[in-house]
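Here the structure comes first, spelled out in structure tokens, and everything after it is commentary.
Every protein chain but one is kept in place in this view of the complex.
Per-chain numbering from 1; labels A, B, C, D and E assigned in written order.
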Amino acid sequence: MEFAIASGIGVLVAAGVYLLLRARTFDVILGLTLLSYATNLLIFSSGRLVVGKPPVLRHGVETTAAYYADPLPQALVLTAIVIAFAMTAVVVVVAMRNHADLHSDHVDGREPGQADNSAPPPA
Amino acid sequence: MRRRLFPSIPQSLTVFAFWVLMAEDYRPGTLLMAALLAWLMPHIAARLEREFARLGNVWILVPLAMRLMVDIVIANVTVARQVLGPEARLRSRFVWVPLDLTNIHGISALASIITLTPGTLSSELSEDRRHLLVHCLDVDDPQAMIDDIKRRYEAPMLKVFP
Amino acid sequence: MLILLLALPFAAALAIALARGASRRTIAWVAAAAPLLGLGLLAWLTPAVMGGAIPAASLPWIPEAGLALSLRLDGLAWMFAGLVLGIGVLIVMYARYYLSEEDCSSRFFSCLLLFMGAMLGVVLAGNLLLLVVFWELTSISSFLLIGFWTHRQDARQGARMALTITGLGGLALLGGVLLIGRVVGSYELDAVLAAGDAIRASAEYPAILALVLAGVFTKSAQFPLHFWLPQAMAAPTPVSAYLHSATMVKAGVFLLARLHPALAGTDLFFYVVTTVGAITLLVGAWYAIFQHDLKGLLAYSTISHLGLITLLFGLSTPMAVVAGVFHILNHATFKASLFMAAGIIDHECGTRDLRRLGNLRRYLPWTAALAIVASLAMAGIPLLNGFLSKEMFFAEALEAGDDRGFRIAISIAALLYGVFGVAYSLRFVHDAFLGSGPRALPVEPHEPPIWMRIPVAVLVVLCLAVGILPALTVEPLLKTAVAGTLGDAAPTFSLAVWHGWNLPLAMSLGGLAGGLAFYFMLRRLFALHDAILRTWGRHLFQVNIEALFTAAGRFTQRVADGGIRRSLFWMIVVTLLVGAAPFLGAPDRLLPDLERSQSMPWLGWILWAVMVASTLGTVAVHGRRLTALIVIGAVGLLVSLAFALLSAPDLALTQLMVEMVTIALMMMALNYLPKQSKQARTPLRRWRDGALSAVAGLGVGGLAYAMMLSPQQTISGEMLARSLPEAYGANVVNVILVDFRGFDTFGEITVFAVAALVVHALLRWARLRPDEVLPGPPVQLPIPADLTQLLFPLALTVSIYLFLRGHNAPGGGFIAGLAIAVPVLIKYVVQGARAVEATFGFDYLRGIAIGLIVATIGGLGSLVFGLPFLTSGHVDLDLPLIGHLPLASALVFDTGVYVVVFAGALLMLSTMGTVRRRQLLEEGGH
Amino acid sequence: MMQHLVLAPILVPLLCGAILLLLERRHSTRVLRIGASIGLAVLLAASLALFARAAGGGIEVYLLGDWPSRIGIVLMLDRLGALMVLVTSLLAIPCLIYACAGWDKRALHFHALFQIQLAGLNGAFLTGDVFNLFVFFEVLLIASYGLLLSGGRGERMKAGMHYVVFNIVASTLFLVALALIYGLLGTLNMAELAVRIREVAAEDAALVRAAMGLLLVVFCAKAALLPMYLWLPETYARAPAAVAALFTIMTKVGLYALLRVTTLMLGDEAGALAGFGRGMLLAFGLVTLLLGGLGVVGALRLRISASYLVLLSAGTLFVAFALAQPGTIAAGLYYLPHSCFAGAAMFMIAHAVQRERGEVGDRLLPQAPPMPRLTGMMYMVAAVSLVGLPPLSGFIGKFLLLAAVPSAHTGAVYAAVLVGSLLALIGLSRTGTRLFWRTTETAQVAPPVAGAPVPRKPRVRKRELFATTLLLGYGLAMSVFAAPVLEYTQMTARQLLAPGDYVREVRAATPAARQP
Amino acid sequence: MIGIEVDLFIAGGLVVVGIAMLLSLWRLVRGPTAPDRILALDTLYVSTIALLVLFGMYLDTEIYFEVALIIAMLGFFGTVVLSKYVVRRDIVE
């Protein structure tokens, strides 16, 4: 099981990093989304993988780590999910504004052949 | 007065039932909370909706539901056959079903029922809300199917949403 | 007293700078008052200094770091202070008439006084660090003075060049001083001077010497860094006279004198300093001969004289030091007067070009007389002060060092110096005042105001007085200065005009004759030499500095071109290297104990396959955005499912809800982004990125694997145990969120709220152009709309349920907030924004604010009971009829979360959904 | 009640931000400004009070939720935290004043974002929990996105994209590091982590090294260490002046975290991980410093040079902290506020230049009208300070650092610092002469030609002027009162290098009403 | 009367549902049209409910109720948004 999750994380990271390095804002956003899945899984797995022991206390079950999954990483992932969502919202909006203002969805705001109109003329 | 206090009794009942079911607890506290929500929810919803459904004979719904469940089960078997059988044999087509229902809640309910009953899928409501576009997976006689729908489902609906 | 002395010029500078609109006269008086008062103070201190005492004062500044405002006035400092203040008075007087109406005199005088203060600081400093402070101040103030005529290209360039070179020296000096401090353990001058042996013996000595000499040589314009000085002649003449002949350039040699006891006495010192001095001496003199600019000639001759002084300090014998100190004085007097005379000529004739001047004795008789006397002093003619120090130099040159060859070389250099010195002095006198001319002057020259000539006259009189009666005039002064320089090692000597016939005298005479011959023989060749003698040092500097600018600019732009991908690439590379480095030595560490691994059921592998396939699918279709979004939706779903199956229902819920909202967000954005855009055909880059990603995936996957199989340490057992009895919640994850680590959640909702604000801020006033607008009116969806009507109250009920039950079952404020935000969103989608907002009327911004305030107040409630922020209270209500009702006060905090999440999500999505459109037609204009 | 004061730097601006958001729609800008000022005044008072308390040398532990430190989150007040909080408050004042000269009206939600940014910064400086540090990093980052982009367009958006994406990736990496750290060490409390790292066996250290290494990479990325600084120049150069000025402390947050983590967890007592990463940090810091200097030389716009000056100071601080000597850390902590203040002033000056010169902006083209003399003087002071020329704070910071460099590294550090300064000097002197010196003889005396557009009289907005002067005044005060400041930073350095007290205090802190 | 190993059936059911998800995934990746993909995603959501309920039975726990409820109630949101996009491009009109 550990191998499956680890390899899943690996695939997500690889896909995320690849998309992150693409030239279009949307691809980058996709990449960030995949990366955030990967990190969420990774944080989650730092509490080790436990099947069928959700950390919701049940009557009559001893409250020790043997009977419940580690709740702390879960709480951390929750925070991470929310923050990742917030960041995605911002980056999406910035991408929209970039496209609107610069007429290009290239991450650098200009098409590859196009001159950089922001560079000052030589002094 | 009654409408002021309880804008929509069916909604209140639904909310009450939902709460009690969800909480799985039948102590007075829970029931009180359920009652509170049952009173509150329609008021909140009223802020959002322009109109509440005016219901006619609600009791018709019970046999309708029974029939529906049977229909769903039976017809699913049919769909299973159709899916598993050769696809080329399917005679699928779109059919415009003329509607007598005018109440949008009724139309929605009817459309859902049509979709849930296998072999038919309500795809679009015409602009004037007088026709429903239904996709049929395998149909010989469209008119027979239309009649079937109108008889089995629309007629009771007309009683619920007069 | 010393502090007052030092403060005077600064105070005056400040007063002048602040006094806007004061008349030139007033300004000049204030400017003159400072050095005059200073001279008074100095005179008052003189008896003590002459008596061998060293008045000192000290204020603490940074005692921990050894930097104190300690001042001390020994003989050397006394002499230099006198020079700075005395010539300062004369310069102020001169400048009062020199500056034209357009020149901003308040700026000039405040800078000049600033410089004067800095220079005084250098000479009075009793702490080496303090000396560096003032040293750099002289650089800065001289930069401002050289560039005084800011509109002139040469002034700006000269100023920058001077600042760069002297700044370089200053930095080196700082390094050297810090190293000295490290060896000595103090920066106090007394301690440093006493620790000469320790310094010379230390391992750092070569570094110290190199760094300090770099400071000395740059400041005193020694070869090969001499070229800034002629370039600095773009400054107004009073500045040239003051800074670039009398004072600032002397700071270098002053330092050489100052640190002589600490640094001199080694072969390294001897050879380096004498060699550099000798080369400078000759190069400066040689170039001086061929200058056509009057000030250029004086500048190069200054370089030469500075070389001479450096050479003398390099020789290091007591008498050489005496000669050096003496020559500092002499050079200051005659060179300052010469510069002022040159300024008068420039002022009156409108040109400083020697080729156009000539025969000025007829127009400017007084000035001519004074300048000629001063030139003769420069040439080292007997009965003038320059002669005396030159004689001493010759005498020392003949006995220089132990190495015979070196001694001969130095002697020849001395002789050549004599020849060249006479030659350029002659050129100055002859070309300006004698001979024929002047040619094509714009105005008829006439004598300047008397107040411009008086300073010159005072200095020339001093030249004569010292030259004729050295023992009466300068000897006590010199003795004091030398005592200050060498301390106990100071020699006994007496100055006399006549030493009898000896070799130095012969050299003097030879030089005189040689110079005469040289000048008159080569006169005809000056035009030729004009072509040959370009100042290559300056040229080299400028080429280099331009190259530096260009290279730096290019490098900077090329490296940091604003491109994101390079940024990310490097971060990823660094991450991979750092992550991999610990295993390089021990690769076996990556292979953990496999026995801990748990087996995986079939179902797991199936789901794994679904997730991996949809991930890879996302990459495969990433160019088709809609498709990619749908496929990535599956990835999200599978991740949620993984959470659910691995005992994290809360996580699954949150991930699911967030997933939905994210898809909505991206779809809205997709409308304003190209659905598909040109993908660059760069297979190389793709391969590179592919390889990098593969390595990254392997790396993170490997780390994750290793981590999961390492033994677990965790503190969560205690959380589980304390959750119910102390935090009154059975859902430990929720308890962590609102109680154990409620502060995280507090920050998290802040992030969420701000994200909503950012979205709102960026889109509220923006006009965006949709990528594609489908024709036709808004689509009506009556059947889904009807569903939303039915769904909303139910969803709200579910949401409240999730909220209230969250403490004991999966749920909680965040999830509940989204659970009600999503149905509202469905309404937005199905019914349109206007329809929803007309009925709903909820101000999301206020909602966010109120939510944040509620959360904070919920956390602060416990302070009333003297308990820390976010401490959860608890009541067990036993109500009749209702029964047992446990209430945790964390609920208030969670309410804030609920409101923020609801309002934030809706603010984001409603803002994005209702972006103001720019018409497609507008595109044509761009 | 006084023990709760440590909350104030976080909660006061946060509440203030929320209230300002509430007021935003109904009230005038004036009301918002007054509200923001009151909030800031309270914050300053609290920061000063905390500073005074921390100066005594005690380490205060605040148990949030009254839970013992190992399971809850703690706020920590030590000398370093108090210093950073105070610097933040001091820096915020001129930034707010500057923004109130007009920018706050153009940028939607400016005041709320500004306050929350402060809350985020202070939270990062005060928290004693490494995951909470991440959360506050995100708070301050997301607020910074808002401040950077609200009211902006075009090129600023482009720079914003770079900044946002880079930081999100860095934050992702932060999470990866935290996951590994928790997975391997089982705690998130910094003090507990320090204890557990100490106990890591040498043969198990590789994984922990990798985890800590990633964490350091994150901090370095935020603090703009080579080669991860590429995001910085454009971002800072494009930000609105008041925001860029506030941003000078953003790289310092990364440096703060680096200092905190390296001293607390990777100090000399850290067993197998003692001194981990120091060598690399030093080497890369030195090169960063040089590249910062080179950037100043190569910059063709004043704001770009100001950005590279930020980089230069970051490089210097990397060096100071990587050397990990009491003297160098003390020098670095002296240098840190200086570089914030002077850098912020430089951004404000650049903005004034940009506005005055119209179309040419702050580019180094000589054909524009000359700048007001006052601006020139301010530039001069700021430049002297940033280059590290005496007698201003930059010089003091620099020589303190150089004086404290251990002999083994003297050559490299001296060379890099001095060459870096020289490069900055060359660059800034050119910038200054191009921008502030009258470049045509006639410019000053040209009589107005009838019909020709009357040259605009330079507008110096009083508030902007005051803000800049205040920042320069801070620097001046730091030079004059260098001794007490240095004394404080020296004690801070000593406290940091003896992390035992910190750990002990955290572990000893007992809840008020619970079982320990 | 033979004892019924319900758990065995549950486990079998899990695998069957998993395979159903695989099939949906195939359609999701394959397409070819956007509505096909939306349909596939919708089906994945519905299958997830089945999976969770089965898993809850398998583990004998009620803990997945909330998740299933939320998917049933709001899981179609993605479908709504995606379909609306295909129909109108503008999601909120």
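Just so it is clear, contacts are C-beta pairs under 8 Å (C-beta built on N, C-alpha and C of every residue); 3 or more make two chains touch, one makes a residue touch a chain.
Here is the rule we use: contacts and distances are computed from a predicted model.
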item	value
Complex member absent from the view - protein name from UniProt, among "PTS sugar transporter subunit IIC", "Monovalent cation/H(+) antiporter subunit G", "3-oxoadipate CoA-transferase subunit B" or "Dihydroxyacetone kinase subunit DhaK"	"Monovalent cation/H(+) antiporter subunit G"
Chains in view touching the one left out	B, C, E
Subunit C, residues in touch with the chain not shown (by the definition above)	624-627, 674-678, 771-772, 781, 783-784, 787, 790-791, 794, 923
Contacts of subunit E with the absent chain, listed as residue ranges	1, 3-4, 6, 9-10, 12-13, 16-17, 19-21, 23-24, 26-27, 31-36, 38-40, 42-43, 46-47, 49-50, 53-54, 56-57, 60-62, 65, 68-69, 72-73, 75-76, 79-80, 82-87
On subunit B, residues whose C-beta touches the chain left out of the figure	18, 21-22, 24, 72-73, 75-76, 79-80, 82-84, 87, 90, 92-96, 98, 111-119, 121-124, 126, 130-131, 133, 135, 137, 142
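One rule holds for everything that comes next: only the chains that are shown with their structure count from here on.
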item	value
Innermost chain, where centres are averages of C-alpha coordinates	D
Whole-Å gap separating subunit C and subunit E, where each centre is the average of the chain's CA atoms	61
Residues within subunit B bordering two or more other chains	22
Numbers and ranges of subunit D residues touching at least 2 other chains	131, 135, 138, 142, 145, 149, 153, 158, 161-162, 165, 169, 176, 179-180, 183, 300
Inter-chain touch pairs (all)	A-C, A-D, A-E, B-C, C-D, C-E
Contact footprint of subunit A on subunit D as seen in their complex	131, 135, 138, 142, 145, 149, 153-155, 157-158, 160-162, 164-165, 168-169, 171-172, 175-176, 178-180, 182-183, 188, 300-301, 363-365, 434
Complex contact set, residues of subunit A against subunit E	51-52, 54, 56
Touch list for subunit C against partner subunit B, complex	780, 782-783, 785-787, 789, 792-794, 796-798, 800-801, 805, 827, 836, 839-841, 879, 881-885
